[in-house]
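Of the protein chains in this complex, one is absent; all others appear in place.
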Amino acid sequence: MSWHVVAKVDEIAPGQSKMVSARGREIGVFNVNGDFFALANKCPHEGASLCKGRVIGLAESDEPGHYRLTRKGELLRCPWHGWEFDIRTGQSWCDPVHTKVKAYSVMVESGDKLGDKSKGPYVAETFAVSVEDNYILVDV
Amino acid sequence: MSMDVLEPRTRPVRERQSKLSVVDCDIHPAAKSALELKPYMPQQWWEHLTTFGSGVRQNFSETLAYPRMQAEVSRVDAWPPSGGPPGSDLDFMRAQHLDPNNVERGILIPLRMNAGSQRNLAFGAALCRAINEWQIETWCRKEERLRGSIQVSADDVKFSVAEIERCAADPTYVQVLIPPRNLEPLGRERYWPIFEAAVAANRPIAMHVGGVSGSPAGAGTGTISYYVEEHQSLVQAMQAVLVSLVVEGVFERFPTLKIVMVEAGFAWLPALSWRLDTQWKRFKAEVPQLKRLPSEYIREHFWFTTQPIEEPERPEDLDRIIDWIGEDRIMFSTDYPHWDFDDPNYVFKTRMSETRRRKIFSENAKTLFNLRDA
Partner (left out) sequence: MVVADAGPRQQAKAGNSIFGHPAIDCDIHPAVPNTKALLPYFDDYWQEQLLTRGIDRLSFSMSSYPPNAPISARPDWRPKGARPGSDFDMLKSQALDAFGTRYAICNVLFGASALHSEDMAAVFSTALNEWLAREWLDRDPRLRASIVIPTESPDLAVEEIERRAADKRFVQILMLAMGDKPLGRRSFWPIYRAAEKYGLPIGVHAGGTYRQAPTSTGWPSYFLEDYVNLSGAFESQLLSLISEGVFAKFPDLKFVFAESGFCWLPAFMWRASKTWRGVRTEIPWVKRAPAEIIRDHIRVTIQPVDAPPDPAQLDMVIEQIGSDRMLMFSTDYPHWQFEGTDALPAPLAGDLARKVLHDNAMETYTRLREGR
């Protein structure tokens, strides 16, 4: 595993996401209320491009006929069969114990601390690293 | 944030065998707009369509009675970048589905416009004819992997017979398409001329789940509330049609007739066969037209597409169910571009023999639809 710089912080606004590629894997990077999370772009159910799905909240209910939406923007709905995944953990809502999408560690680092992490063909191809900016790194 | 290791029970099983070519028995083409059909319709009926729409026996003129979970009942990622609804762009269909999924042949099943369920029979006939021609001109002529279905309206027997006869000469049409829900259960004698025509044309009859009969979707229990119920009610409708076809003696009268049940699932078939066999012994005197066990007719005359794939709690039960039905009766389908699409690379959560995989992915369909020469 190694850290890859995949985006600048201000590229992904809260509620938005960006599809990136690192070490041959497609990864969706999500901004959930200012925190960043990264999920493999593959649904564990049937391999759909999970990160193309809609970001949603959690539909909850205390009793039939009553509906609440909580955790707005914290879940991802698979674009195919609609399975819901917690963006923070990758766990499926309906079967949290057995079903997860692969989640990657994420950190935010400012440009002047990147050091070695700024190397690598990916970074060089997408953007130069400025010491004043903050960057999102994913451990792949 | 933790680094989670992927250990799900439902991890997609990626087959290590060579990628098999696929006959996809259920693809849904869409028109970018109704204008695509205009060249194939008499002006009178084009005007009828734009004036009254193509609603059927239900509450809304342009909307299905039970709203779906995703727009156009489709995969969120299946909207073509060029515009138009999912399934309306051939290039995109090639790029997203036909090419990467190794689709050697794809069978089109048009669903739009409720063409097979119209109350105004002459209008319904015009719609069916238009859709049948549109399939060939817009899709099959441009993409040689695609085949079409002769869409008919069962409640208009005269038209259905004529349309089958009209289309029969073109081998691009590989089956006759009838909605499963009609005014009466499909095994009833009033529909038999259509079976006769299908047999004469040497085409199986396919039924794709859906249709609007006017009876509530709740299988005799009344009007159901939710889409989640309506989605599964499609299965009970197919069960009732199967029972009707068998019990009415359709297969005594038409011993070469073949029926394809599309998108109905199949895990329910063994239990229904056993139930039919058991109860037939009790009710035998009522149905003298049956000379053999119902399960024998089922075994000889029915095929089932795979999508939406059954997901038993123990994945190996899928193999068992296929054993009980017969592996030569199961045919792969994706339902592209709909939301409950099955990806051929991930659809089976259990290892199956190479023979079984080949049969399901392509051989059974090639045999049934005579696709080897075409």
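Chains: A and B, in written order; residue numbering restarts at 1 for each.
Convention: a contact is a pair of C-beta atoms (placed from the backbone, for glycine too) under 8 Å apart; a residue touches a chain by one contact, two chains touch by 3 or more.
Please read all numbers here as calculations on a predicted model, not as lab measurements.
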The one of B:S21, B:Q58, B:N120 or B:S244 in touch with the missing chain is B:S244
Of the residues B:K38, B:R145 or B:R188, which one touches the chain left out of the display? B:R188
Which residue among B:S33, B:T256, B:T278 or B:N370 touches the omitted chain? B:T278
Touching residues of chain A against the unshown chain: what are they? 56, 59-67, 78, 81-84, 92-95
What is the set of chain B residues that contact the non-displayed chain in the whole complex? 69, 180-188, 211, 213-229, 231-233, 235-237, 239-241, 243-244, 247-248, 265, 267-268, 270-272, 274-280, 282-283, 285-287, 308, 310-314, 317, 320-321, 324, 339-340
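In this text, only the chains that are shown with their structure count from here on.
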Separation of mean Cα positions, chain B and chain A [Å, integer]: 37
In the complex, go through chain A and note every residue touching chain B. 1, 37, 42, 44-49, 52-54, 79-82, 88-90, 92, 95, 98-106, 139
Of all residues in chain B, those that touch chain A in their complex: 1-4, 6-12, 69-70, 75-77, 339-343, 345-347
